[in-house]
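Once you've had a glance at the structure underneath, I'll fire off some questions.
One protein chain is absent from this view; the other protein chains keep their places.
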Amino acid sequence: MIQFSGVSKYYDGDAVLKDISFTIEKGELAYITGPSGVGKTTLLKLIYCAERPDGGQIIVAGWDVGKLKQGTIPFLRRNVGIVFQDFRLLFNKTVFDNIALALRIHDMQPREIKETVNNVLKDIRLKHKEHVFPQHLSGGEQQRIVIARAMVSRPTVLLADEPTGNLDMDTSRNIMSLFREINARGTTVLIATHNNALFHGTGRRVLYLSNTHIEKEAVG
Amino acid sequence: MIQFSGVSKYYDGDAVLKDISFTIEKGELAYITGPSGVGKTTLLKLIYCAERPDGGQIIVAGWDVGKLKQGTIPFLRRNVGIVFQDFRLLFNKTVFDNIALALRIHDMQPREIKETVNNVLKDIRLKHKEHVFPQHLSGGEQQRIVIARAMVSRPTVLLADEPTGNLDMDTSRNIMSLFREINARGTTVLIATHNNALFHGTGRRVLYLSNTHIEKEAVG
Amino acid sequence: MRTLIYALQTAMKSIWHEKWINLLTVLSVGIGLLILSSFATVTLNVDSALKRWAKGFGMVVYLDGDLTGKAENELKRLFLQDPDIIGVKYISKEQAVRELRRTLGENASILDELDENPLPSSFELKLKRELLKPDVVKKKAEQISRLKGVEEVQYGEKWLSSLNTLSTILKTGAVFLGCAILVAIVFITYNTIKIFFYRRKDEIETLKLLGATRTFIRLPFLIEGLFIGIAGGLISAVALFGIHSMISFKGADILPAIRALMVAPPMRAYMAIVIAGAAMSLTGSFIAVGRIRY
Partner (left out) sequence: MRTLIYALQTAMKSIWHEKWINLLTVLSVGIGLLILSSFATVTLNVDSALKRWAKGFGMVVYLDGDLTGKAENELKRLFLQDPDIIGVKYISKEQAVRELRRTLGENASILDELDENPLPSSFELKLKRELLKPDVVKKKAEQISRLKGVEEVQYGEKWLSSLNTLSTILKTGAVFLGCAILVAIVFITYNTIKIFFYRRKDEIETLKLLGATRTFIRLPFLIEGLFIGIAGGLISAVALFGIHSMISFKGADILPAIRALMVAPPMRAYMAIVIAGAAMSLTGSFIAVGRIRY
């Protein structure tokens, strides 16, 4: 589903990722970890084509991401749900509309949108905040909305960047079980985090990023 | 230094904080904790007058915050350094200028600004990113810049909202020792976090927020 | 299709939400178009008036007093053959006196005291419109004045050159003003749409990351720009019509001829204003939205 072959990425001449190769199979749930500034977010950006690789090849859901034309990028992104580290919620839209937007882009019918959004709001236990604007939510609540928006369109790939950075342990556990659920429905999930507690004892594959390369691969 | 007496705060009729009273002494370093959405950020906002209390009295560094006139608010805030949960870095200014801004507002001389900012950049180990724009930094690096900006003007009170949400354990420890250092120089520090690991074994005062009131006060 | 509906909804919401700034933009665009179209109308009118005058422009060829009827006919034949001359009118001594009498009005009685008619007979020649340039006319006049039996050739030298200069000045002015206002209108819309664009900058960045196509992102802004242009055009068309009616109504009191002289902008011109407004605003919006890069 996600396949990196010899991928490199430089920023201003400094390598952030160098000759990275790995494969995430369809239906897998895997983690990327490593200290702050190691390149976890950069790696995810390469997958959804917000950055272009300086070398190597990236195949995501059959698309050769590095060679994608500008006009084709939206169609790749419709297959990829993203939990952004910096949230990117729209402050002039209610919680409901923020999530619904992802479906509008998919050209879904209004009635269907309503049903789907309400369901996902129940899943993240924020149905009562439906008509609230995001700036009136706590950091943790916002984080859950971002997760909801990423998964509501049932993408084939789900990328999550530090999805529990603003959550206490209880809520974190809750969110992680949500990810497992989505994964069970067939979505490939890739989670970037520095929080070892998230993958300890899960039995999932963990890629350890360190100083521009994948240092080791282990089972969490 | 910070004194809450019977403070309440309602959002749309729902109480977030109700009849809260506590005092943080000058020179203290204390923690506020509690699950996501309990009102930690709200409590901090009351201190720097981004929200007004619906009842009770708040005294910060001698100012009666609840009754501050619009024109006086900037002068309160110059005494309060804030590490925002959502960072609030300026993406059109370099790292250096982002931090320098806090000093320009304080009407400091350009030469002095340069020296002070360079020192603080060394403290957070990001001197080499001086001329980089924040959007080109990793989440953790951005977090450290926000901390630097909050403390560069040597405020009498420092508020930190989830200052390690985006940091791995190593960097977190580093940042916490920075806070202790600032505190040792006489600044009163109040840290809001859901991460128990941050205050476990520090011997500092911890306020446990739960369901609109302070449930218990303990030593971490 | 659903994209269009959604874009329309978004545009409508934005138009309503930002009604003041939209209203001011529409008014500014309307004022610009009104000034432009008023100036065009004035130029059109002046130009058509000039053309009329030019049409009436004639050379008067005074004949020697003692010329025989035959010689006069000879001259007339000559003028009629000349391809540059499109009208030849013979004015006899008697007609000349009658005209003078009319000119004198009340004082015409002095003419009664005359025994003999002192006025010469003359030809009034009309030149082809194309030749009505000061220097061409001058050459023609000299040429004619050298003919046998011609005493003198008179024509409004001063006026002719004035009319030409005035017409040129007005047309140059119209082109300059036109360009300036065109740029201004495009810019005003650009500015307003840019404001909306910046207000939604974060939103657009996020939309891009969520997989929205360029059309999905751009369409609401273009619709809003189109609306502004059409509304501005309509306002200025209505205002132009009002002003024109008022002037031809009020003006008729001053100068009854004004009604006959004034050229009303045709229906097509009003439509053109609206279309021009729409085109300018759309251009401005297009530039404001800019290239969208993922």
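For reference, chains read A, B and C in written order, and residue numbers begin at 1 within each chain.
Operating definition for what follows: a contact is a pair of C-beta atoms (placed from the backbone, for glycine too) under 8 Å apart; a residue touches a chain by one contact, two chains touch by 3 or more.
Here the structure is a predicted model, which means the values were calculated and not measured.
**Q** Could you tell me which shown chains are touched by the chain that is not displayed?
**A** Its contacts among the visible chains are B, C.
**Q** For the chain that's not shown, point to the residue among C:L50, C:A184 or C:I275 touching it.
**A** For the chain that is not drawn, the touching residue is C:A184.
**Q** Looking at B:A15, B:A61 or B:L101, which residue reaches the missing chain?
**A** The single option touching the absent chain is B:L101.
**Q** Touch as defined at the start, partner being the missing chain; which of B:R88, B:R125 or B:R180 qualifies?
**A** Spelled out, the listed residue whose C-beta touches the missing chain is B:R88.
**Q** Across the whole complex, list the residues on subunit B that are touched by the chain not included here.
**A** 48-50, 70-71, 73-78, 80, 82, 84, 88-93, 101-102, 104-107, 109, 149
**Q** Touching the missing chain, which residues of subunit C?
**A** Subunit C touches the missing chain through residues 21, 24-25, 27-28, 31-32, 35, 100, 107, 109-111, 113-116, 118-119, 158, 161-162, 165-166, 169, 177, 180-181, 183-184, 187-188, 190-192, 194-195, 198-199, 247, 250, 253-255.
The criterion applied here is as follows: only the chains that are shown with their structure count from here on.
**Q** Centre of all protein Cα atoms: which chain's centre is nearest to it?
**A** Central by C-alpha mean position: chain A.
**Q** Could you pull out the chain whose C-alpha mean position is farthest off from that of subunit B?
**A** The chain lying farthest from subunit B is C.
**Q** Hey, how far is the Cα centre of subunit B from the one of subunit C, in Å?
**A** 68
**Q** If you average the Cα atoms of subunit A and of subunit B to get two centres, how far apart are those centres in Å?
**A** Centres of subunit A and subunit B (C-alpha means) sit 29 Å apart.
**Q** With chain centres defined as C-alpha means, what is the inter-centre distance between subunit A and subunit C in Å?
**A** 63
**Q** Which subunit B residues reach two or more other chains?
**A** Touching at least two other chains: none.
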